[in-house]
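These notes concern the structure reproduced below.
One protein chain is absent from this view; the other protein chains keep their places.
Chain IDs A, B, C, D and E follow the sequence of writing; residue 1 opens each chain.
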Amino acid sequence: MLLLVSPKDVNEAIEAIEGGADIIDVKNPVEGSLGANFPWVIKEIREVTPKNLLVSATIGDVPYKPGTAALAAMGAAISGADYIKVGLYGTKSYNQAVDLMKKVVKAVKDIDENKIVVAAGYADAYRVGAVEPLVIPKVARDSGCDVAMLDTAIKDGKTLFDHLDKETLREFVEETHRYGLKCALAGSIKKEHIPILKEIGCDIVGVRGAACTKGDRNEGRIERELVKELVELCRQ
Amino acid sequence: MLLLVSPKDVNEAIEAIEGGADIIDVKNPVEGSLGANFPWVIKEIREVTPKNLLVSATIGDVPYKPGTAALAAMGAAISGADYIKVGLYGTKSYNQAVDLMKKVVKAVKDIDENKIVVAAGYADAYRVGAVEPLVIPKVARDSGCDVAMLDTAIKDGKTLFDHLDKETLREFVEETHRYGLKCALAGSIKKEHIPILKEIGCDIVGVRGAACTKGDRNEGRIERELVKELVELCRQ
Amino acid sequence: MLLLVSPKDVNEAIEAIEGGADIIDVKNPVEGSLGANFPWVIKEIREVTPKNLLVSATIGDVPYKPGTAALAAMGAAISGADYIKVGLYGTKSYNQAVDLMKKVVKAVKDIDENKIVVAAGYADAYRVGAVEPLVIPKVARDSGCDVAMLDTAIKDGKTLFDHLDKETLREFVEETHRYGLKCALAGSIKKEHIPILKEIGCDIVGVRGAACTKGDRNEGRIERELVKELVELCRQ
Amino acid sequence: MLLLVSPKDVNEAIEAIEGGADIIDVKNPVEGSLGANFPWVIKEIREVTPKNLLVSATIGDVPYKPGTAALAAMGAAISGADYIKVGLYGTKSYNQAVDLMKKVVKAVKDIDENKIVVAAGYADAYRVGAVEPLVIPKVARDSGCDVAMLDTAIKDGKTLFDHLDKETLREFVEETHRYGLKCALAGSIKKEHIPILKEIGCDIVGVRGAACTKGDRNEGRIERELVKELVELCRQ
Amino acid sequence: MLLLVSPKDVNEAIEAIEGGADIIDVKNPVEGSLGANFPWVIKEIREVTPKNLLVSATIGDVPYKPGTAALAAMGAAISGADYIKVGLYGTKSYNQAVDLMKKVVKAVKDIDENKIVVAAGYADAYRVGAVEPLVIPKVARDSGCDVAMLDTAIKDGKTLFDHLDKETLREFVEETHRYGLKCALAGSIKKEHIPILKEIGCDIVGVRGAACTKGDRNEGRIERELVKELVELCRQ
Partner (left out) sequence: MLLLVSPKDVNEAIEAIEGGADIIDVKNPVEGSLGANFPWVIKEIREVTPKNLLVSATIGDVPYKPGTAALAAMGAAISGADYIKVGLYGTKSYNQAVDLMKKVVKAVKDIDENKIVVAAGYADAYRVGAVEPLVIPKVARDSGCDVAMLDTAIKDGKTLFDHLDKETLREFVEETHRYGLKCALAGSIKKEHIPILKEIGCDIVGVRGAACTKGDRNEGRIERELVKELVELCRQ
């Protein structure tokens, strides 16, 4: 299982890299759970990250505006992101989500066929009126994405597991694999969740708080020792 | 006064070019008044447009998400747009609008200092809760934009002049010029409005319906003869 | 494929019976797409319907109130309904929908194990904030229902096929069958849709307008000749 | 004055019975102030309650859906409730409330003429947009109910008396009596309110917190000693 | 029964006076059903109206702002209105309505004890979330008003009788009389409603459309002949 870590600045990115993270994720939490960061921040983090590691960037908790989303995805790809994540926040149905993701996929793959596009849904979609998490694998499949992901929309301390139980998540992973796609799971994941995610077959786990001092995503800072522990749990 | 025309496809773009339009504007009306079109559409229109003419592209009626907006602006600039227009839809105050536009300006000018950034407000902002049109010149000034623009948010047949009278628009133009910026006005503009816009000193007028057969922005199509008439009115 | 017809009174019910409908469905359109009718109406229609035909009754486009829903389901079952349909309107997620349906199933099966419980989602769920239609098969499976159904929430002339295309519906049917359940589809179904529904393997099709004079669900009335035609299409 | 006590499970019901409560009330607070409980819970409490005591059950804080409400009322009656309470939550006017209650009355009285139907309004109706409490007596009269009741919609520690003063409540009681109906009052009633309710002529008082340890409706449990004290206050 | 007529300008006021109206009512329909007109309009109409006729003025469909309402009532009284009508639009309960009306009564009676204060509710209160019409008599009584009135909040062609039937209105009138107050009824009243209003004992009927050419409150104008006919119907 690969470990994706979300630093908030270059110093934290270096800690994540030194700790052995597989994917360095650029977010801007001020703009939402999957808030987009600025082109210059993506570039800067891409520059400090070794070539063999992937940089992921999110383009936001997007409204149902495929044109804006496609332009933003292009901006992220040009800025150096290898993974382009899209938070399916304002799309209210499978159809809208597929429509938007198809345009994002085309924008990204026109630049580089090898870039990876991630359709990210929310485990707590019902709290924000977003599309149901259990249809994300089909959305990813039908729009040509590479990865189906879940995160939590509202960061109120509730974790992925507070909204979806292990058996439901297992079904999510298996359905994604059946479609030949990879699966990423995030959402205030704690150390003790990692073995469970491995057990159900998850490909990528996303963390921030668990890699921070005191487990605090806001007040704490990412430290390489904590990242190392998580990496080991993922590798076991 | 320059004439900006908004075609909806390449054929219409050619009509606008042949008719003598100064700026070819790429929009996607399905996504709103200033809806964004896709990177490949911007590129295609840039390719058919002569070098000496400018291509304008809008990045959407954007929410208050500076990160997403900056990435989308970068996408539009990379796709070939010379003018990058941003519809200040979800920004609820002068402060939010300045914050968002500053990030867009940085993203665009990092690519090419000569690209032009347009802060577009809505004459009928009160109908959608957007920032008051009369502060757009200050927003443009304080964020480093080149042009302050007004359009209408809701396309229900009401024109720019139904929401703001001539004297208010004149003050808008004069304040914009006082700050050393250019001014663009649009919003279901009809032929008879053009002399008024010239009289008050407007730099750029934006049209679509007035350049279409039967004056119908939806059912009609842009024709070069109609564009020519408008160009002449602008040049007189 | 079985034909379910929704009469609005006893006379129409008799026409549906004489026309050969397989299931006589009691609704109260004034209370919504899957609006509940009164106990005495269900009883009356059960009385005029031959023993070998099934009577279906809906308990409403229900809010997320499992207690109220379970009591209403019990009321419908006691009134004589063989099929108990529940419109999953106010449940905002898979979890809420499963919770509510489990209670309904228990209430109904406590009365008679052979009664059939139908979890009904909406093809246009995104228009009303209801749970995504593509998770209804899992909801039905995990709550112990017998049938997974889709209808349209808003009766504005748009049909099932305006919201979900044939391939998506086929996947819905196949997933439902994979779980060992039956599948019902409705939503302003027209005569020409019936062969398509048969082709994709649908078990039960629900109609009203198509069985009415002039195809008009509101102003027209169900006529046995029209029902016969539909039955023949289902049997072919 | 009769004492109605609302236990949350069978053990509490037994405490209420042993304490001398006149009416054992089955609610499901998770579903709202007058949330409905499940058929099997009503049955179970009916079974442990002596024949000479009445069991009351609420069918929910109902929306304006007379069909669903009538079916649910039937479910509650069949499950053994002697009193059927309906929370007039989603009915926005006298007319809507009368319409809904008429259907509930018919559904219940068709089963047993002696069952009692309670039209329950909310003293704090203005906080939730429900029908004004002062018209509940007319609603009860014009729909054929037996009892007009008031409770509070939002359980935030405010009592009945925080929303309606003693003189207004007295008028409520007197108007109800003038129509030949009984009157029930509830809403975080404390011990010291009971003599006031007796003084103004109230027929039934509903409590939960006041019968619980530490007066805490959530953390406390009903105890027979506390119920006895309340019974004595009601009998004096 | 007295006839209150609502002209929209001085010329119409003269027609109403010449036609024999008992009360000349000053409204400003642009600001709502009971929209307030300006001080200078009230003064002007007071000046053209004979001393023996009463002038009524409304202070608006008011929010729950007793201070603003009291100041506006004072403005209307000082401008010459004899009747001060208050549309209880934003008050959501009996308590709020009584609070606001008490302050209005004090403001008006401090100027002149003989001025008449009218508490006006809406027959279609449920459509706008205003206080239930059937509690208006108690509101008037408990705040010291002189008249309890009903009108319709939304002018969509529906009349008073579309929202409240004759028996309910009769009860409204009788309850008002029992409290020693006068009763006024309005709401797209047509000629044929007048005998019914007389029969149930109404004291004042308010009209506009019925006194206009073609019965059209918007496009028509008040004419003295039409007013005369209505006066005769009221006097019979």
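FYI, a residue touches a chain if its C-beta (ideal position, glycine included) is under 8 Å from a C-beta of that chain, and two chains touch if they have at least 3 such contacts.
It should be emphasised that the depicted structure is a prediction, and the values quoted were computed from it without experimental measurement.
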Not-displayed chain touches, in the whole complex, chains B, E
From B:125, B:186 or B:205, residue that would touch the chain that is not displayed:
B:125
Among the options E:66, E:121 or E:187, the absent chain makes contact with E:66
Touching the left-out chain: which of E:76, E:139 or E:194?
E:76
Which chain B residues touch the hidden chain?
92-96, 125-127, 129, 131-135, 138, 163-164, 168, 171
Residues of chain E in contact with the chain that isn't shown?
28, 31-32, 35-40, 59-60, 62-63, 65-76, 78-79, 103, 106-107, 110
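The rule is short, and it goes like this: only the chains that are shown with their structure count from here on.
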Just tell me the minimum hop count from chain A to chain D, counting one hop per pair of touching chains.
2
Rigid-body rotation angle, chain E and chain B, from Cα fit (steps of 5°):
120
Which listed pair, A-B, C-D or A-C, reproduces D-E with over half its contact pairs identical?
A-C
Report back the single chain whose CA centre is most distant from the CA centre of chain B.
D
Distance from the CA centroid of chain A to that of chain C, rounded to the nearest Å?
39
When centres are defined as mean Cα positions, the distance from chain C to chain E in whole Å is 50
Give me the residue numbers in chain C that touch at least two other chains, ranges are fine.
none
Taking touching chains as linked, do they make an open path (line), a single closed cycle (ring), a hub with spokes (star), an all-linked set (complete), or other?
line
What chain pairs are in touch here?
A-B, A-C, C-D, D-E
